[in-house]
Structures are given as C-alpha cells and as structure tokens.
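All protein chains but one are shown at their positions in the complex.
Let's turn to chain A:
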Amino acid sequence: MASYIARRSLILVLSLFVAAIVLFALLRLLPGDPANALLGVGATPEQIAAARAQIGSDQPLTVQFARFVTSLARFDFGTSFVSKAPVLGEIANRMSVTAPLTLAGFFVAVIIAVPLGIVAAARADRWYGAAISVFSQFGIAIPVFWLGILLVALFAIRWRIFPSGGFPLKGWERPGEAAVALALPVLTVALVIAASLVRYVRASTLDVLSSDYLRTARALGARFPEALVRHGIRNGAVPVVSVLGIELATTLLGAVVVERVFALPGLGSMLLLAIQQRDYPNVQGVLFVSTLIVLLIGFAADILQRFIDPRLRTTGADR
C-alpha cells in the first residue's frame, strides 16, 4: 500500500506539471497581448512596452515558463489586472461559497442515491424499483439550470421558503443566513448528482446480487438483507467510489451554472468574469487551483478504492 501511495503521488506531481504546461500554452495561445488587457483602449506604445516589462511578457518563453512554474509552486498568482486584488485571497473568498456548495450537494446526493440505488436493484421487479430507475433517467436528462429555475419558482417565488438567490454580505459570519442562502443551490446540485449516481449504485448492486459469494452466503443461511450489507456493500462500493470522484470533480466545475442561476459569488462566476475580461492572473489562478483540486480528488478516490478492496492492492492495478 505504501509503495502504491508513493507511486500514485509521483503521478499526481507529474500530472500537475503537465497541467501547468497546458495552462501556460493555452494562455499564450489566446489572441491578444495581456498587456492590452492591463491597459485598456487608447494606450500608447510606450505604455504597452512598460506594461510588458511589468508582467514579464517581453521575456523569452522559456524564462516566462520558468517564472510561471515557480510562482505556481509557491501559490503566488499575482494580482488581478481588473480588480487589482490579490488572486489567491479572492480564490479563498470565492471558495467559501463554492466548497460548501459542492461538498454539501455531494453528501446530500450520496444520502439520497445510495439507498435508492440499492432498493432499485434489490427490488427491480417491483413497481417502485422500476419507478426509481425511471426517475433517475429523467433526472439525468434535466439540465442543471432548468432544475435551478424550477426550484426557485416553487420554493422561493411561490412558497417563499428559501431566498431566490444571493449570498449574505457578511458571509459565514452569519452562519444561519449563509446556510439558508445555500439551501436551494445545494438541493439543485444534489438532485442532479443523485440522478446519475442512482444508476451506478443500482448497476453495481445488480452485479453484487448475481455474484457467487452472495449466493454462497445465502446458502450458508444468511438472510438476504444481512448478506447484502455484510458482503455486498463493500464489493459494490469499489466502482461507485471511482464514479464519486469523477462526479465530485464535475460538480466543482459545473458550479458555474448553479452559481449564475442563484447569483452566488463563487469560483465559477469568478472564472467566467475573468475570461470575459481577459483578466489573465485570475483565469490562471482559478484554473490551476481547480485542476489541483480535481487531481487531488482523483488521488483520494484511487487510494480509497484500494483501502476498501485489498484485491486491488495485491494485483497492483493502476487505475
């Protein structure tokens, strides 16, 4: 296990390095000079030259890349061209919305999806088993923004239970208000993840149900629920964990849409605005931090899988 973690960590670092190269190349491929974005219209050639020297875009690409990698390694993303605020501080600020939204949405989704998925598989022959499958298909087909608008129309405008959007000015200094503000966005995220997660849990449970070891457990006298809980869940969890990792990463990146519908000051809205304004330091900071998080989630999911299933450790399968 230790050697696997060491190898997997090396892959993590290498992936980060590759991500840095891609990010660097993409930002340079964008049309236009970052110096123009810094200055705005009507700048004189002297001003542009001075701005280039200031941000280093007059240096050879190799020098620029070396600077880029060292500043990333130190988590120094500079200050925004547009807002003049330090990028890292702003990312941390936005994370105080996006991280709770993603994590809470994710956990609510797991709480909804796991029991439903197991029931849908174990009782596939009953009407409610089939109904769950149908609803999950339906849920997958629904776009996130549409679900968000629907929830706002019902819970905020018709019933006045939750606010339609926004985040309290004082943020988490007012935990009650902040939690209420995130209620509908969390529900939106949770329902969308749950819909696809139900399918994976159901498929995985069906595999387990038709497995030889479950039949043997039943033959040895274990009752069906007992056999499923003792032997089934751990086996069925392995593929689900890797899907969970992907889902969590997708949710983080998909927060852009939810944040827009609910007017939340999160990471997604920061990225969107930064791209529109060609605010290179902000774009770079948000992309790097989210790449790092996605890679870390993948890393954690792989380790967790091997922790759950000893067979993966002995075969040394690198997933």
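Note that in this section contacts are C-beta pairs under 8 Å (C-beta built on N, C-alpha and C of every residue); 3 or more make two chains touch, one makes a residue touch a chain; residues count from 1.
We adopt the following convention: contacts and distances are computed from a predicted model.
*Asks:* I notice the complex is incomplete. Of the names "RNA polymerase sigma factor RpoE", "Peptide/nickel transport system substrate-binding protein", "Phosphonate metabolism protein PhnH" or "ATP synthase epsilon chain", which is the UniProt protein name for the chain that's not shown?
*Replies:* Going by UniProt, the chain not displayed is called "Peptide/nickel transport system substrate-binding protein".
*Asks:* For the chain not shown, which residue from A:10, A:85, A:111 or A:229 touches it across the whole complex?
*Replies:* Hidden-chain contact among the options goes to A:85.
*Asks:* Would you indicate which residue among A:57, A:164, A:211 or A:242 is in contact with the undisplayed chain?
*Replies:* Missing-chain contact among the listed residues: A:164.
*Asks:* Pick out which of A:152, A:191, A:208 or A:227 touches the chain that's been left out of the picture.
*Replies:* A:152
*Asks:* Considering the whole complex rather than only what is displayed, give the residues of chain A touching the chain that is not shown.
*Replies:* 39-41, 47, 82-85, 90, 93-94, 149, 152, 156-157, 160, 163-167, 169-171, 260-266, 269-270, 272-273, 277
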